[in-house]
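First comes the structure, then the notes that go with it.
Removed: one protein chain of the complex. Kept in place: all other protein chains.
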Amino acid sequence: MITVADLRSAAFRLKTAMEAEADTLNTADGALGDGDLGITMRSGSRAIAAAAEDLPEDFGMALMGCAQALTKASSSSYGTLLATGLMAAAKQAKGREGIEPGDLSGLLVAARDKMMARGKAELGGKTVLDTLDAIATALDGAQDPAAAAVTAAEDAQEAFRDKRATIGRARIFADKSVGLDDPGMLAMTKIVQAVTGR
Amino acid sequence: MITVADLRSAAFRLKTAMEAEADTLNTADGALGDGDLGITMRSGSRAIAAAAEDLPEDFGMALMGCAQALTKASSSSYGTLLATGLMAAAKQAKGREGIEPGDLSGLLVAARDKMMARGKAELGGKTVLDTLDAIATALDGAQDPAAAAVTAAEDAQEAFRDKRATIGRARIFADKSVGLDDPGMLAMTKIVQAVTGR
Amino acid sequence: MKKILNDPEAYVDETLAGLCAAHPESYRLTGDDGRVVARATPGKDGKVGIVSAGGSGHLPVFTGYVGTGLLDACAIGNVFASPSADQMADAIRAADQGSGVLRLYGNYGGDVMNFDMAGDLVEMDDIETTTVLLADDVASAPPEEAEKRRGVAGMVFAFKIAGAAAEAGLDLAGVTRVAQKTADACRSVGVALSPCTVPQAGKPTFEIGEDEMEMGMGIHGEPGVWRDKLRPADAIAEEMMDRLLADIDIAQGDRVSVLVNSLGATPHEELFILYRIVEARLQAAGAQIVMPLVGRYATSMEMTGVSFTLCKLDAELEGYLTAPCDCPFWIVK
Partner (left out) sequence: MKKILNDPEAYVDETLAGLCAAHPESYRLTGDDGRVVARATPGKDGKVGIVSAGGSGHLPVFTGYVGTGLLDACAIGNVFASPSADQMADAIRAADQGSGVLRLYGNYGGDVMNFDMAGDLVEMDDIETTTVLLADDVASAPPEEAEKRRGVAGMVFAFKIAGAAAEAGLDLAGVTRVAQKTADACRSVGVALSPCTVPQAGKPTFEIGEDEMEMGMGIHGEPGVWRDKLRPADAIAEEMMDRLLADIDIAQGDRVSVLVNSLGATPHEELFILYRIVEARLQAAGAQIVMPLVGRYATSMEMTGVSFTLCKLDAELEGYLTAPCDCPFWIVK
């Protein structure tokens, strides 16, 4: 079972990774956007790690605590979408002490759908949604969920690299975006690597 | 006899020299002042050279024409002082076709005095006034006026180098000015070199 | 691109503290965590509220334009980052005088998502809200996708005109209609010569050669249309006017206001040099210029560059544009 203790240590790993990756993410976002994704993820993960010190025992409420910490720290597109997704997952996990690996796919689907509604975007648009979708699919019945998630994120990032951006700031430079990773997909790959410890 | 034709060719030599020395003079002035002396002398000498094309035959009026051209082009301290001096010399030379080398010292004294009154400054203050004073003295009875003028300007510049500035922007940094040439003295040396062709 | 600051994390809160300390007669800091600037003296009861929000680093946009005949309140995020939905909700509440609130702001993903969430939050308070988005940057999408464009300095016209409409007593639907008409009437384009530094990032938003410029660049350093050697002022102004006039019909007799705006470091001297061409082009098109604005109305801190905004007026918009307003950054008598 994945418990709040696991969530807490994942939060600390996330913070360490995002401190290290902030420049990389800023640069990736700066290629076609405003170059703030590293700042978003650094301050967001710092806030989550700080909140992790005293999360409630209820797994759903703990996820909600993470979402609220993220919201306060960062309100860029990405921060807002992640918080939206976390809240959707939190709702499903509410009242439970922990979740089983088998629940993960469903939680991700809930998050993905809520994020689509919030950002008014479709799948296939070369955004973080596509990474989440790929992970949700890969997790469904996976033997080694951590490995499956990381591979799915990496593969999605690669599969979309040569597509055109359709959403957010990068959309304006859709032609130039061909061959460049979507910064939000890149960030999600790094997030998954960090939280799984792979 | 020094005629308006000589004045004209001196004006052209002055322009060529000042185009070449503008950066040097800006830099010298920038050490303790606002770094515009090269601009002043470049635009001033351009204006004089342009006016030189059709100066009146009267030597005094011709000098006045140079002074007015300078006034229009440049109103920094240095430009204003030079124009003031030229006007004083022009008054003395008015009504004459040309001047004798022996008149030069007297003309310079007239210029120097008017400039002292305009700038409310004394001799010995490490300014262009000291160079003019040294040249006036050296020209008095000189065999080779051109050589005497150049040497006097160079010597004055050197003699004052280690003194403290007392006038203008550099006065504020009197201590730092020790060891630095006064930019106005430096400019006068270059002016004298150019107009004498030495 | 050098900055005078203390802890980068404190940049925005210290800015707001100084803003309100210097102008206590105009601004009041409010909201749960002090990220909402509201009028020191609220608008009169029953006036439609106008609220804006966005990232810091654009003074006088956004908070500076809180004032009579302008905004009622504004939520402000970190530099170039949206404020949170909670902060926006606080700003909406501060702007409400019982007749509903117009959300008037620039088209950026983070701001839109959060203002949407904020709207959900204040529904519980029974505050009616409407939304008008500025999407005036012609360099950011072709006319067919005009609604996807970024919002830039056109915002200033929208604040002024909608603010005057609210002051004049129009109801929420009326103020919203006027604001939307203004948004539709604005076209902007910007050019950047050197970047600015976001305090929390600690390095410039983009890199550019000492002899280069970029046409169409966004106010956060988002890429533009082309990058090339720095051109003469008149050539830059001509191309900017070409791009604007290609995007909006300006006909003989039209009345147009124009904003020649410095992104920060570019001095007034250079704005006036550019203005000569703006005026010549509008005159050549037969337009009458109304109340031209030349100055720093919407900046990106110390970025070097300018933007031009055209705002095509009808009698209603012109009346509100030239009506009185009062904030420390802009007084119309």
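Note that the chains take the letters A, B and C in the order they are written out, and that residue 1 is the start of every chain.
One rule holds for everything that comes next: a contact is a pair of C-beta atoms (placed from the backbone, for glycine too) under 8 Å apart; a residue touches a chain by one contact, two chains touch by 3 or more.
Note that the structure is a prediction, hence the values are computed from the model and not measured.
The chain not shown here is in contact, across the full complex, with B, C. Remark: the residues of chain C touching the chain excluded from display are 1-6, 11, 14-19, 21-22, 56-57, 59-60, 64, 193-194, 196, 210, 213, 230, 232-234, 236, 260, 264-276, 279, 292, 294, 296, 299, 301-302, 304, 306, 326, 328-329, 331, 333. The set of chain B residues touching the chain not shown comprises 26, 30-36, 38-40, 43, 71-72, 74-81, 84, 118-119, 167-169, 171-173, 176.
Please note the rule applied: only the chains that are shown with their structure count from here on.
Contacts between chains form some other arrangement here, matching none of path, ring, star or all-to-all. The distance from the centre of chain A to the centre of chain B, with each centre set as the mean of the Cα atoms, comes to 74 Å. One inter-chain figure worth recording: chain A and chain C are separated by 31 Å, centre to centre, where each centre is the mean of the chain's CA atoms.
If each chain is reduced to the centroid of its CA atoms, chain B and chain C end up 54 Å from each other.
Shared interface positions of chain B, i.e. residues touching 2 or more other chains, are not present.
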